[in-house]
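Have a look at the structure below before the remarks.
Yeah, one chain of the complex is gone here, protein chain that is, but the others are all in their spots.
Moving on to chain A:
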């Protein structure tokens, strides 16, 4: 796999997977979605999460009063656009934005009204957040403070995850966060009640912050459902946060009880800042305001090196040596998952990718592709001059190590043995072979191994046969 993204034009739309939130929304009832679409800010945020062609289709019919015949719209679609076009329509139908129809194209009336209002402004919904009156006692935090706050909260969570089970004891995030991590299956409680990171937790660590954030929030939504919170209110609050402005204080007065309760949770994740728990103002952090965009949700990582840290810090050589220009404990801890670290300097960590270190990562459930994509996304600007970006030898070797691990494949099943006669054995074996459930057989020992799903049939067959003989 070439590690550099090239020629984005050749990538057809259908290959881009839809946003994780949209998949969740598709599982919701039409009723809930229509209620969600009543707020202009929700519509705008959801609109932004859609794929470009879907956005354009919505825009094309947004300002039309009457429905458009399907044939008129498809006349605009080019030859290569046919498949993405039908994909887009089905996605929009599942989101109940453009109801399924064989003849006409029209937007859901609620969605249309709200999106129009979002774009033209005005109305009385107050869905973009009511700004708070300036408080003389507490001046709102500046953007640098907010960024530092969000980063600290977020890295606390990740750092806690990565160092669990290593004997270190970093700062613990709050109970609610721990509960969420456990519920989402990223961490699990092992003997003695100690939380330990799971294999999906390791995979989670290698995702980019944006994906991590949404993964946790989605888990939060699932939990909200169980806690009998109104999902629509939870969702619309999250989507409203994403349209707010960084560094501005908003009033909590217009929030519903559910949404006020959410503030505490969001504070724990670092999405929202409040100067005290009972404050009547709140400030969204950069984590919140970039929810629906692809700009980096976290400012440059905590480090004194400055400069190019948001760009990447890893230099990987063909001799498997790895230099990471960072002093961020989280990044070092993540690297430690699959790199054998040798020496540490004030702003540099040197290590090597070895068979043992990669096998350790693989044993933790991390895949070779995840390692490679982590190295790619965090590659140092100097590395970006190389084509391909990562040395091919290293990439191939990491993949080979993964294959090595996959030499053994386990399959559950039953061993049938102690047949009375060779004829009996062959009779049953033939039957099992017809069902295509035989994994291994050995005529000299008169035994064979059948897969799990074939067992009921074989057993019934033997029982019928022995009953017939008897």
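What we mean here is this: a residue touches a chain if its C-beta (ideal position, glycine included) is under 8 Å from a C-beta of that chain, and two chains touch if they have at least 3 such contacts; residues count from 1.
In this section, contacts and distances are computed from a predicted model.
Q: Determine which name in "General transcription and DNA repair factor IIH subunit TFB4", "Chaperone protein dnaJ 20, chloroplastic", "Exosome complex exonuclease RRP46 homolog" or "2-oxoisovalerate dehydrogenase subunit beta, mitochondrial" the UniProt entry assigns to the undisplayed chain of the complex.
A: From the listed options "General transcription and DNA repair factor IIH subunit TFB4", "Chaperone protein dnaJ 20, chloroplastic", "Exosome complex exonuclease RRP46 homolog" or "2-oxoisovalerate dehydrogenase subunit beta, mitochondrial", the omitted chain resolves to "General transcription and DNA repair factor IIH subunit TFB4".
Q: Which of A:66, A:103 or A:124 sits in contact with the chain that's absent?
A: Considering the complete complex, A:124 is the one touching the chain left out.
Q: Hey, which chain A residues sit against the chain that's not shown?
A: Contact residues on chain A toward the absent chain are 5, 8-9, 11, 13, 16, 40-41, 44, 47-48, 51-53, 55-57, 59-60, 62-64, 76-78, 80-81, 84-85, 118-131, 243, 245, 248, 254, 290, 292-295, 311, 381, 384.
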